[in-house]
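Only one protein chain is missing from this complex, and each of the others stays in its spot.
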Amino acid sequence: MPIVFVEMWEGRTIEQKKKMIQGITKAVTSSLPGLPPEHVQVILRDYPKHNWSKAGKLASEPDFA
Amino acid sequence: MPIVFVEMWEGRTIEQKKKMIQGITKAVTSSLPGLPPEHVQVILRDYPKHNWSKAGKLASEPDFA
Amino acid sequence: MPIVFVEMWEGRTIEQKKKMIQGITKAVTSSLPGLPPEHVQVILRDYPKHNWSKAGKLASEPDFA
Amino acid sequence: MPIVFVEMWEGRTIEQKKKMIQGITKAVTSSLPGLPPEHVQVILRDYPKHNWSKAGKLASEPDFA
Amino acid sequence: MPIVFVEMWEGRTIEQKKKMIQGITKAVTSSLPGLPPEHVQVILRDYPKHNWSKAGKLASEPDFA
Partner (left out) sequence: MPIVFVEMWEGRTIEQKKKMIQGITKAVTSSLPGLPPEHVQVILRDYPKHNWSKAGKLASEPDFA
């Protein structure tokens, strides 16, 4: 009964989200034999770039790498 | 000092949220004797339905079950 | 389809956990009319006290309040 | 820079975990054109079945469905 | 490769967020010798006050303490 949370930047289209969700769902069922897809939940958490950082630099800053 | 996170769809009223929070708080203190309610935090995370899925289907799709 | 995560100290018995889970499940269905209990998942995250802190003090320290 | 958390029951082999991780990583890069795999992190959270529930029933109970 | 999530009320300025992120990043690298700041990610999760509670009281209520 895996539950998958994806932490990501906001701004993706619903089509991109759907493709990601379907791919992840399939990846999970493929790796756990016998697990029906109905037992896989995938949930997306969107973040504005100014709430996300690496090395002390906000993802909204121009030189974020 | 339990902290409870509820992952749920957006769209609930504040009254519904408050009732849920109070019920959960009481359920936690009832199961842990001696725990004062001041030590229970409940936090709600709201999601748009297109960020939530089961079996590769978005909760925003008409045939989501 | 709420999913509830409870962050708590390790050491509770399975009986205590079950009572807490049942109470939270009921609190959630009571606050969201029409939601069947089958759509409520409650998951517990246990922590050793030395991984938990408030005011810079570990919960494993004798003067943690 | 997506970060993926998978909440799942403990007991999977490292081979199963690795296969799942590789599948999820590929699913994420496939859905977000231009995203290099180095920017995808997948992290697994294992739970004992008695910490996981649905409909107020522990996953460790014989009639958990 | 620590990843830090800060759960907090919405309403902070980007300057406050940046200062917090830089301070946390430095605190993490200071405590783990040899860890380069590029390996520290800090991500903020903002909540409206009516999604946050203690002792069954919403943080949006006037007598929340």
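Annotations
By written order: A, B, C, D and E. Residues from 1 in each chain.
One rule holds in what follows: a contact is a pair of C-beta atoms (placed from the backbone, for glycine too) under 8 Å apart; a residue touches a chain by one contact, two chains touch by 3 or more.
Everything numeric in this text was worked out from a predicted model, so none of it was measured.
Contact between subunit D and the absent chain runs through residues 14, 17-18, 21-22, 25-26, 36-38, 40-46. Taking the whole complex into account, subunit C touches the unshown chain at residues 7, 45, 47, 50-56, 58, 60. Listed by residue number, the positions of subunit E touching the unshown chain are 1-9, 12, 16-17, 19-20, 23-24, 26-28, 30-32, 52, 54, 59.
We adopt the following convention: only the chains that are shown with their structure count from here on.
Interface comparison, A-B versus A-D: the pair with the greater number of contacting C-beta pairs is A-D.
Comparing mean CA positions across the assembly, the chain most remote from subunit D is E. Averaged C-alpha coordinates put the centre of subunit A at 12 Å from the centre of subunit D. Inter-chain centre distance (subunit C to subunit E, centres taken as mean C-alpha positions): 21 Å. Contact with two or more other chains is made by residues 7, 17, 22, 26, 45, 52, 54 of subunit B.
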